[in-house]
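First the structure, which I've put down as structure tokens, then a few questions once you've had a look.
Every protein chain but one is kept in place in this view of the complex.
Entry: chain A
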Amino acid sequence: MSHLLKKWWAALAVLGLLGIGLAAAGNTSVQAASKDNGEFKVGMEAGYAPFNWTQSDSSNGAVKIQGSNEYANGYDVQIAKRIAKALGKTPVVVKTDWDGLPPALTSGKIDAIIAGMSPTPERRKTIDFTNTYYVSNMTMVVRKDGKYANATSLKDFKGAKITGQLSTSDYDAISQIKGVIKEPAMNNFPAMRAAIESGTIDGYASEVPEGSSAEAANPNLKMIHFAKGQGFKTNPDESDLAIGVRKGYEYKAKINEVLAGISQKQRTQIMNEAVANQPSTGNTGNWFVSLMKQYGGMLLRGTGMTILLAVVGTLVGFIIGLLVGIIRTIPRPRSMGKRGILRFFDWLLAVYIEVFRGTPMIVQAAVLYYGSAQALHLSIDRTAAALIIVSINTGAYISEIIRGGITSVDDGQFEAANALGMTHFQMMRKVILPQAVRNSLPAVTNEFIVNIKDTSVLSVISVSELFFSGETIAGQNFQFFHTYLVISGIYLIMTFTISRLFRLIEKHMDGPKNYNVMNNQMQVETPKIGAATSRKDA
């Protein structure tokens, strides 16, 4: 009991040290991670039309997304291009999940956040903002044939069920309506549109461009035009949009200069173009065919990335698991020195397992990817970082699965192997692990399937796996239900294939149910035995 407690304290201490180290390093300058190489790297979700979205070609002045064959466009992208031009740099879009944007900026993975972000006081604590590049104008989106379609004042929404996007000023502004039923905030606009259509909410608060996009994309929706002075009152700090930059960023003044040069008229013009150019819903003919035609490539690439992450993660994790299993079952050596070394390794492995099993993978990914850039000035490729994290994380789980498999092997098998004079490693390789692995396979299959699905959290470090692709697509075509239906179909095909495949492997490992009785020596010398023995040697 106290032994276990000690291990826990050790693990906690390591975590604490890690945190202190990162915090200390975080206060130092982080310019080094992003070398000034003539690029202006802009972070955005590329899934928040009309501000930013993903498209498959470079039409309408789109900018290439770093590390992919896709392009980003929208109001944010057009603003970014103007700034980059004035700075004499090439604009590059780094597609990043919303929550991943601030760490990407502070760790130097990007130079600026132009992603429809408001300069709230909380955000100002960690990052700096330029002047406003888009002035907020809030509206409400409702059902066209609904009770609130003819509203002109906030007062008309008394008793209405209203929501807004999570952690935005839109959502906070709902409290301005007296007698409103404020529903829990939702993650993205496609979800809110679906919620209106299904009747779970009466409307959602948003910026005008989002409202006009919704109206344009879905004939069932309507944007409210409030009478003067009857709409939302907005606080520029909370709802105007500004560009996020690192504290002390050398080009901040220059960017403000560029922004000042873009008149309100030009801004409206850019926004109108963005609304007009945003990907159409393409609702002609079979929705499945048109979805596949428009986004098939994106889905395929997302699927490929998901498979890569799951296969490599499970495979490497399995190897880690085997090694840990072998080391943790080494019998206590007789000499004191060796015993000490073994104890130390045991302790280290226990810490490894507890730390990686005890923290969420999304946190591990963020710590490795952004933390390494921030604290150590290391720039790791994001796919490599994702592969490392999935592998190490899976390894921690499979280590315990294999340990369970080893424990479940009959003691007699160990004794018989020992009695033949096998070393620990020989015994593990020839006798114990083949049985332990067979016993562990169902649990390893589980891990594999979990990896297929749970790697979706890696979008936090901008890895475009299947779920992130689906989110992007739904953010553009507004076919929330259809897109996620296709995505779940793809996930199901993958997981089902894996579970069948592992059943086959299990059957193969069990070997044939029958055996041939060899009646004389001649028959015994047939190649069949040769095959059997060479299998053993392999």
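By our rule, a contact is a pair of C-beta atoms (placed from the backbone, for glycine too) under 8 Å apart; a residue touches a chain by one contact, two chains touch by 3 or more; residues count from 1.
Note that contacts and distances are computed from a predicted model.
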item: Record-based protein name (UniProt) of the chain missing from this complex, from "NADH-quinone oxidoreductase subunit I", "GntR family transcriptional regulator", "YeeE/YedE family protein" or "ABC-type polar amino acid transport system, ATPase component"; value: "ABC-type polar amino acid transport system, ATPase component"
item: Among A:276, A:341, A:384 or A:420, residue touching the chain not depicted; value: A:420
item: Chain not shown: contacting residue from A:175, A:198 or A:335; value: A:335
item: Contact set of chain A toward the excluded chain (per top definition); value: 334-335, 410, 412-413, 415-423, 426, 430-431, 434-435, 438, 511, 515-519, 521, 524, 528-529, 532-534, 536-537
